[in-house]
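Take a look at the structure below.
One protein chain omitted, others in place.
Up next, chain A:
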Amino acid sequence: MNPSENADDSRPGVSRRSVLGGGAAVAVAVPLLVTGAGAEAAPVAEVASADLVPIKVEVNGKPVSVRVDPRTTLLDTLREELELTGTKKGCDRGQCGACTVHVDGRRVLSCLTLAATVDEREVTTIEGLARGDRLHPMQQAFIERDGLQCGFCTPGQIMSAVGMVHEGHANSDDEIRERMSGNICRCSCYPFIVDAIRDAQKVMR
């Protein structure tokens, strides 16, 4: 199990995490190629020759400088390097939406984004949505409408929903469903997710 996952599990106060921790650990049990670890983990001999790429990124308003293996995704950099584990690794193939973050204000999939390509860009993750203790209206609406069960897809759902509202295409339930189709919910909480987004977009306007 990855050390940062263990640390995450020990955080107090959120009962779902103890259940979720196991699932998250399984999800990251596939070989991870992150800065430093990449050289030992990868099966191919010439790995060591790959040069690390220095990047400067603003993550949730804070400037960050890291050196990344060119193969490292933004998702793995966020989770393993910057310890921002709110962004989830679901399929890791661009099919489920759990890893959705904003880059320069646009919702994108961090699992298909190489970290090297976000040099000098702004990244917002689920950890960057709240203002201090005040939740973002979308977060609040997901709680009030119970728009989650296991919660694994929820950070991606919320980041995607906020992006959609900013795009100006959350004007009907049909439009919400169509424009949220990139976020899969294994618990099938879709009706409550639509309810939450409908509520939140009124507040966000």
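Simple rule for what comes next: contacts are C-beta pairs under 8 Å (C-beta built on N, C-alpha and C of every residue); 3 or more make two chains touch, one makes a residue touch a chain; residues count from 1.
The rule is short, and it goes like this: contacts and distances are computed from a predicted model.
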> Hey, which one's the missing chain according to UniProt: "KipI family sensor histidine kinase inhibitor", "Acyl carrier protein", "Competence protein ComFC" or "Carbon-monoxide dehydrogenase medium subunit"?
Replying inline: "Carbon-monoxide dehydrogenase medium subunit"
> Of the residues listed, A:R106, A:R186 or A:K202, which one is in contact with the missing chain?
Replying inline: A:R106
> Which of A:V123, A:M138, A:M164 or A:C189 touches the chain that is not shown?
Replying inline: A:M164
>> One chain isn't shown here. Among A:K62, A:R93, A:R131 or A:R205, which residue touches it?
In response: A:R93
> What residue numbers in chain A mark contact with the hidden partner chain?
Replying inline: 33, 42, 44, 46-47, 49-51, 53, 70-71, 73, 92-94, 97, 100, 106-109, 112-114, 116-117, 119, 160, 163-164, 167, 177-183
